[in-house]
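What you see is the complex with one protein chain gone and the rest in place.
Here is chain A:
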Amino acid sequence: MRTLLVWLAGALSLAGSSQAALASGWNMPVGVTDLSREIYNLHMTIFWICVVIGVIVFAVMFYSLIRYRHAKGAKAANFHENTTVEVIWTAIPLLILVGMAVPATATLKKMYDTSDAELDVMVTGQQWRWHYEYLGEDVAFTSNMSTPRAQIRGDEPFGENYLLEVDQPLVLPINRKVRFLFTADDVIHAWWVPDFAVKQDTIPGFINENWVRINEPGIYRGQCAELCGRDHAFMPIVVHAMEEDDFDTWLAERKEAAAEEALGVEREWQKEELMERGEAVYASICASCHQPDGEGSPPAFPALAGNQRMLEDREWHTNVIIDGVSGTAMPAFRSTLNPVELAAVVTYTRNAWGNDTGSEVQPSTIAQRLGQ
């Protein structure tokens, strides 16, 4: 038993002295918005009220335990009722609670006020990534975790931002009120960035609102907070908050790139081009369920390699990707992917991993199909 205790003490002191302990917080972050600061203060106020009550209550308790020990010959009193005391210790907590409720109510009202936003961002949760759309700006993209699986498996050393890094961060301006519109394509997720004190469920069929006005430029990280299936731990959120000018420049560039992409729908694509693009789309969107090698993980996620129905019926194959399959985990990608990406991924899946249909689908065909 002694060895166990020594071992335990060793483990504890190790934990206390390691680097990460210094870097990590023990407490809620104050955050970088007025509201997150307000919520932090509310949290600390309630915390200290609880500490004071706890100290008083436990002091009386431990005083009694020490002072009135049977072993020391304490003689028990016989009182067992006092209405006055009961009324007092019902009323005082009630007053303390009212005192807590007043500032909480005020803060809550501010959190719910999503009016007068200068920028609207639609956030869509998908298994297991985030899709961001700048409403009215024709800019949209998907954000995937970029931590390599080899790090997770332990084949490579952990990176600095292990599990909290993405391929494309959400970019937001500081000092502007940004309204988020949250929804989901499949199951419920929750978008949470602690530094903004914004956590909101993204629910299929619902649109939730929340908002943020960031005070300082920087990179802020968060995670999905609602259990959403296998890779719940692996859909982080990274927000890059920029000075307003920088943000405007960034947004203009992205708009230009999006317009160029739209032109690509008109032209005839080479099969090699489609395959190359399709491989990238597959890796970022499809591989999390159907696996990089197309073997899937049945029964939930069918194999694509050698899938007879898919290979024989191109029409059906295309429709499944565009419309999803009702009652299964396969979502509709009509609004997440553009015609080029859809055509590319159909072509890729028909010709990868030994699938040798040789057939391809042109973006213009998909655009027509979507237009119907």
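By definition in this document, a residue touches a chain if its C-beta (ideal position, glycine included) is under 8 Å from a C-beta of that chain, and two chains touch if they have at least 3 such contacts; residues count from 1.
To be clear about the criterion, contacts and distances are computed from a predicted model.
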item	value
Listed names "Ubiquinone biosynthesis protein UbiU", "Cytochrome c oxidase subunit 1", "NADH-quinone oxidoreductase subunit K" or "Sugar ABC transporter permease", with the criterion being the UniProt name of the chain not displayed	"Cytochrome c oxidase subunit 1"
Candidates A:Val57, A:Ile219 or A:Ala280 - the one touching the absent chain	A:Val57
Given A:Met122, A:Leu135, A:Ile188 or A:Leu311, the one touching the chain that is not displayed	A:Ile188
Touching residues (missing chain, whole complex) on chain A	4, 8, 11-12, 15-16, 18, 20-21, 23-29, 38-39, 42-43, 46-47, 50, 53-54, 57-58, 60-61, 64-65, 68-71, 74-82, 85-86, 89-90, 93-94, 97, 100-101, 104-105, 107-109, 111-112, 127, 151-154, 158, 161-164, 182, 186-188, 190, 192, 194, 197-201, 203-206, 208-209, 222-234, 299-300, 326-329
